[in-house]
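Moving on to chain A:
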Amino acid sequence: MLLEWILGFVFLIVKLTIVLIILLTVAAYLVWVERKLLGRIQARYGPNRAGEFGLLQPLADLVKLITKEDTVPQEANKGIFLLAPGVVGLMALLIFAVVPFGSGVTLWGRSIPLVITDLNVGLLFILALSSISVYGIALGGWASNSKYSLLGGIRGAAQMISYEVPMGLSLVPVVMLARSFSLVEITNAQSARPFIFVQPVSFILFLIAALAEIKRIPFDLPEAENELGAGYHTEYSGMRFGLFFLGEYITMIILGSLIAVFFLGGWHGPLLPPIIWFLLKVGIIVFTLIWFRATFPRIRYDQLMNTGWKVLIPIALLNIVVTGALVLGTS
Partner candidate 1 sequence: MPKLKIDGLEIEVERGTKVIEAAARLGIIIPRFCFHPGLGPVGACRVCAVKFEEGPVKGVQMSCMTDAQDGMVVSTTDEEAADFRKHVIEWLMMNHPHDCPVCDEGGHCLLQDLTVAGGHGIRRYLGKKRTYNDQYLGVFVQHEMNRCIQCWRCRRFYQEFAGYRDLGALQIAHHTYFGRATDGQLESPFSGNIIDICPTGVYTDKPSRFTGRRWDFERGPSLCIHCSLGCHIITSARYREMTRLEARFSESVNGYFICDRGRYGFYYTNHPERPRRARIRTEEVSLDQAIQTAAQKIIQINQKNGPKAIACLGSARSCVENQAMLIRFCRVQGWNEPTYFETPTMAKKVKRAVARLDEQLAVSMREIEKADFILAVGADPVNEAPMLALAMRQAFRNEATIVVIDPRPVFLPFEFEHLPVAPDDLEPCLTALIKGAVHRSAAEKMGEEALRFYDTAPAEYPDAPIKNRMVKITQKLRQSRYPVIICGTSIVRETTPDVAADSALLLRAARGRAGLFYLMSEANTFGAALLSSEEGSVMDVVESIEKGSVKGLMLVESDPFRSFPDYERLKQAVDKLDLFLVMDYLPSFAARLAHLFFPTQTLFEMETSFVNQEGRVQFATSAYRGGIPISQISAGGHPLRVFRRDIPGGESQPAWQILAKLANIISLPGREMFSLSKNELWSWIAKEYPIFANVPIADELPDDVRVHLAQGREKLFPSGGQIRSGGLSRENSTLELVMGDWTFGTEELSTYSKYLQQVEKEPCLFMSPKDASMLGLKDRERITLPLDKGRLEMELRIVDTMAPGVIVMPKHRQLAWQKIEKWPVKVAMGQIRK
Partner candidate 2 sequence: MGTIKNLAEGITALLKGLATTLKILSRKPVTEQYPEYRRPLPARSRAVIVLTRDPDGEERCVACYLCSAVCPVSCISMQSAEREDGRRYPRWFRINFARCIYCGLCEEACPTLAIQLTPNFETSGRDILKLVYEKEDLLVNHGGKNNEYNFYKRAGVAMVGDKGTQINEDKPVDLKSNLP
């Protein structure tokens, strides 16, 4: 009994470590991929100096970020200023705990699920953590004692709580169809047919709301370079800035994973091994995000708020009602 427990614990730690390392590496290389892709879309090369094809660029960036001076502005609220980037990075990493990236493998007679923990309220967990990560931005912006940061922080807080609502609501039909909050259950519910075909409206709503939630172009108003410097992280430097940066790219991967899990059927797919399918789907979504960034201009603040409250929420509510009716009718 005790041995079993210890073994389980060891497996968990190993699994955590592997996932964490892979996640961080992928996030770091995602930066490289994004810069490379953006470069090519603009008929440039992108990073190509550090190593072959600039492959060592993430390493160079890391060294640079770590060795840079960590400045704290005068009159800044020091404690909160130092805390905020941690919140962002931590919340992003924690969300990945409930994302299933495979059906599970059998090793030495033990069945190991390819998810760190299959929480029965996994979906709610994700929503909860994403709502907590608002604080990283809002507090970071406030504590910098800079008008750009403060404006960025306020914009970030407003935008994130506004879009949390349509994001949550757009997932309700998914939960209705899967009849579970567990991400594994939701994936399994799509083994035959991914939800994107059943719930295209939900998919589009989620995509838009989630884009706004992770503050990527065209919804990057909290950092809007040409208006606010760098928004909430204007005053950050060195590895603290790096944490914000890391958080952003991890959330990109998470967004890819979540869309894969909620709408694209997770690891399910013919011929190829499940984990490859999963990575493929994530990759497509991430590419799309970068593609969007290369294509779309930033939208205006009032447009952002109007879209959120007056378009997305009503459509999401309508979608719930229709789905509910259909589910009731068919059962």
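Regarding selection, all candidates are chains of the complex that A comes from, given by their letters.
To be clear about the criterion, a contact is a pair of C-beta atoms (placed from the backbone, for glycine too) under 8 Å apart; a residue touches a chain by one contact, two chains touch by 3 or more; residues count from 1.
Just so we're clear, the structure is a prediction, and the values are computed from it rather than from any experiment.
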Touching chain, any copy counted, for chain A within the complex - options 1 or 2: 2
Residues of chain A that touch candidate 2 when the two form their complex: 37, 39-45, 291-292, 294-296
